[in-house]
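Only a single protein chain was left out; the remaining protein chains are all shown in position.
Then we have subunit A:
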Amino acid sequence: MSYVLIVGAKSDIAKAVSREYAKHGYDLYLAARNVNTLEDFAKDITVRTQRTVKLIELDILDYTSHQIFYDNLEEKPLGVISAIGYLGEQDKSQTDFDQAQKIMDTNYKGVVSLFNIIANDFEKRRSGFMIGISSVAGDRGRKSNYTYGSAKAALTTYLSGLRNRLYDAQVHVMTVKPGFVATKMTKDMDLPEKLTAQPEEVADDIYQAQQKGANVLYTKWLWRWIMLIIKNIPELIFKKMSI
């Protein structure tokens, strides 16, 4: 068994993670919607690393398809990494429930649906790793992105429960909380250079942390301390702040 399954494979973080794992000798299943747009990328990895890359169609919001998706994987993966994320628009989500729902469904429900299926298999096999990319935005709600943040908070809690449940089965569950990352998702934001990671740095951190069996990874590491401070600001003060 040599495959790692990467879902949400079209995101910049997922692409960097794919290259990182292929570089370290893993074959890849890349799953996403309209996955055929990743053909050139799959070839890129094959030329770089001589690893096998298989593209598989997956709609994370089509929950009923998830079991079939997983059953159809001929060789079950060693591990799964979810890079699914949808930032959406905070303002719109306040007035348009469809937008709020899409943010919640993509970031939380979709991952839960798929991870439940994989967790059951890994638990039975008593091996595997499951990595969910959540966000520092889930550590505390802020007016600028709390719909997204709340969905990521739910994901973080889910992953922590899953970690607790699968501990006995020796299945490793890791929560990744990236801070700012220079990606398509953030390309229009004015991010502070020193706090912004490149997708390649995030990928390297994820690989290293997974190999070490870490539970929660903040990347860049500085965010652990930033969030520690932000989480500890009393609500009385926090609610008046604009951060």
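FYI, a contact is a pair of C-beta atoms (placed from the backbone, for glycine too) under 8 Å apart; a residue touches a chain by one contact, two chains touch by 3 or more; residues count from 1.
Note that in this section contacts and distances are computed from a predicted model.
> What does the UniProt entry say the missing chain is called, choosing from "Acyl-CoA dehydrogenase family protein", "Peptide/nickel transport system permease protein", "FAD-dependent decaprenylphosphoryl-beta-D-ribofuranose 2-oxidase" or "(Fe-S)-binding protein"?
When "Acyl-CoA dehydrogenase family protein", "Peptide/nickel transport system permease protein", "FAD-dependent decaprenylphosphoryl-beta-D-ribofuranose 2-oxidase" or "(Fe-S)-binding protein" are compared with UniProt, the left-out chain turns out to be "FAD-dependent decaprenylphosphoryl-beta-D-ribofuranose 2-oxidase".
> Per the definition of touch given earlier, which of A:3, A:21, A:41 or A:70 contacts the omitted chain?
A:41
> Among A:23, A:54, A:76 or A:140, exactly one should touch the missing chain; which is it?
Missing-chain contact among the listed residues: A:23.
> In the full complex, which residues of subunit A touch the absent chain?
These residues touch the chain not displayed: 23, 40-41, 43-44, 47-50.
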